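The complex appears here without one of its protein chains, the remainder shown in place.
Naming follows writing order (A and B), and every chain is counted from residue 1.
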Amino acid sequence: MTVTDVPIATPSPVLAAARRRGRGLAPVLPALALIVVVFVIPVLALLLRSVLEPEPGLQNYAAFFASTTYLKVLGNTFLVAGTVTVATVLLGFPVAWFLAIAPSFWSRLLFAIVILSMWTNLLARTYAWMVLLQRTGIINRTLMEIGLISEPLPLINNLVGVTIGMTYIMLPFMILPLHATIRSIDPAIFQAASLCGASRFQAFTRVMLPLTASGIAAGALMVFVMSLGYFITPALLGGTSNMMLAELIAQLVQSLLDWGLAGAAALVLLVITLAIYMVQLRFFGFGQARG
Amino acid sequence: MLLDFARLGPWRVALILIALLVGAYLLLPILLIIALSFGSSQWLQFPPPGWTLRWYEELFEDPEWIASFLTSFKIAAVVTVLSVGIGLMASFGLTRGTFRGREALRALFLTPMILPVVVLAVALYAFFLRLHLNGTFFGFVLAHLVIALPFSIIAISNALERFDRDIETAAIVCGASPLEAKIRVTLPGIRLGLISAAIFSFLASWDEVVIAIFMASPDLQTLPVRIYGTLRQDLSPVIAAVSTLLIALTAGLMALAAFFRKDARS
């Protein structure tokens, strides 16, 4: 059936009239043409090059998975994405909780800050962290002034910098869906838990966590998958010796002109990304894929 | 108890502390940029030794910054118009059509949003090399349109699905032709969706940097490309000035969106 997903209570007359099969394709065609020509074909062409260049075969993939350099890039990518995900969960959960229950002035203020930071230009935010994290930056100088360290800490041009910057950028993507999840819990459940004799800690581990688990998982998958393919922040905050996958793809194309290997790396990234989205789709539906 | 702020007991202190900390973490970098853009130190000293508008002057006197600003604006404006137009048509087809594979098509339209941009950037760069579209206005518009369209389709489809179709039917019974009914009744009915589609499309293009880095030529650079290029060399305070302007723009658009949302509720 073609109509099972139309949410209507009483049959709506025109909707019903339009139910005749095969209507309404025409207005979709411009969008379809655009997506096919400017998205599907170029991406497929790139992926094809991975098995055609320099000659047909799987040698690009063999090279990719045989090289310790490339495997290290892959490892870096997972390490950063994983750390960022854990950090956003640990920081995002209490914040989402606070947003859901704090007095309205404070929750609105914090909410506005979250939204503002999410929509502030990515480069502007990355620039701020470059300034903050550099050798002579505010963080290092403050730490030295209060005597905690005597030498500046290496906070930039390495994975530490990338992780701090990416956590900053990904936090809103964790906070917003979690906020919605916590908001949807009926507070009476905790009154019931309390009457049943549960302590705060028990109420948290036995009621709150299970009720928010799917929200946490959805947010975590999204943050993880977005982190995997990030380019700008790693490129500006990371060092040349500790690349991530997206940077590698860019470099293979820009400096080495190795299109075959770039295509192979792109396919690896794509496959991981799509696999995680499939998991997400399977367990949480498409609606939450972008909070 | 756990969802009642007043009865959270000792947990409340912890929650407030973390909220404060994260709030500072999210807000301070933005405030820092704004402060630095008015600070007189070339080396981004903080707190600044003095205050100045020098960086803004440098910015506005540099024809290349102005040019990239205009380029970005023109591209984003054209992308917005096309994205809302094409997105509107596609949304009608997706929410009201009955053809086979509607859901698959919707998923296809949204994939550019979930795909790592770098893959699309590299792919488009290679593709546009053949078509000689790299470094052209048209090429930028096409590429950014692909990025912006999903936002448009989501915003407009949601609005269309919420819109009670019997209202459009009522207009037709009143004597309006189907097209007239759409223009006079349905479009005003989904205007919030159209406005957010426009805002999101504009920002998607305006902020887009990865594809732009690959496609830009020395003659045609968008603002983010120029910022990126400058950042790779040094942390000039001029960037703080540009960033501050961008933050102001974002905040403005957000306020606009919030205003329309409130307007809809009253």
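Following the convention adopted for this analysis, a residue touches a chain if its C-beta (ideal position, glycine included) is under 8 Å from a C-beta of that chain, and two chains touch if they have at least 3 such contacts.
To be clear about the criterion, contacts and distances are computed from a predicted model.
Going by UniProt, what is the name of the one chain that was not included in the view, given "succinate dehydrogenase", "Putative spermidine/putrescine transport system ATP-binding protein", "Acetolactate synthase" or "Cytochrome c domain-containing protein"?
Matching the unshown chain against "succinate dehydrogenase", "Putative spermidine/putrescine transport system ATP-binding protein", "Acetolactate synthase" or "Cytochrome c domain-containing protein" yields "Putative spermidine/putrescine transport system ATP-binding protein".
Out of B:A67, B:M89 or B:A176, which residue would touch the omitted chain in the full complex?
Among B:A67, B:M89 or B:A176, only B:A176 touches the chain that is not shown.
Give the residue, chosen from B:G87, B:G189, B:P224 or B:P237, that touches the chain omitted from the document.
B:G189
Can you list, in ascending order, the chain B residues touching the missing chain?
These residues of chain B touch the chain that is not shown: 164, 166-167, 169-178, 180-181, 184-185, 188-189, 191.
Rule of thumb we're sticking to: only the chains that are shown with their structure count from here on.
State, to the nearest whole Å, the distance from the C-alpha centre of chain A to the C-alpha centre of chain B.
Spacing between the chain centres: roughly 17 Å.
Can you list the residues on chain B that touch chain A in the complex?
It is residues 1-5, 8-9, 11, 14-16, 18-19, 21-23, 25-27, 29-30, 32-33, 36, 43-44, 46, 86-87, 89-90, 92-94, 96-100, 102-103, 105, 107-127, 142-143, 145-146, 149, 153-154, 161, 164-166, 168-169, 172, 203, 207, 209-210, 214, 224, 227-228, 231-232, 235, 239-240, 242-243, 246-247, 250-251, 253-254 of chain B that touch chain A.
Tell me, which parts of chain A touch chain B in their complex?
Touching chain B: residues 2-3, 5, 7, 12-15, 18-28, 30-32, 34-35, 38-43, 45-46, 49, 91-92, 94-95, 97-103, 106, 109-110, 113-117, 119-132, 134, 136, 138, 168, 171-172, 182, 185, 187, 190-191, 193-194, 200, 203-204, 207-208, 225, 228-232, 236, 246, 249-250, 253-254, 259, 262, 266, 269-270, 273, 277, 286, 289-290 of chain A.
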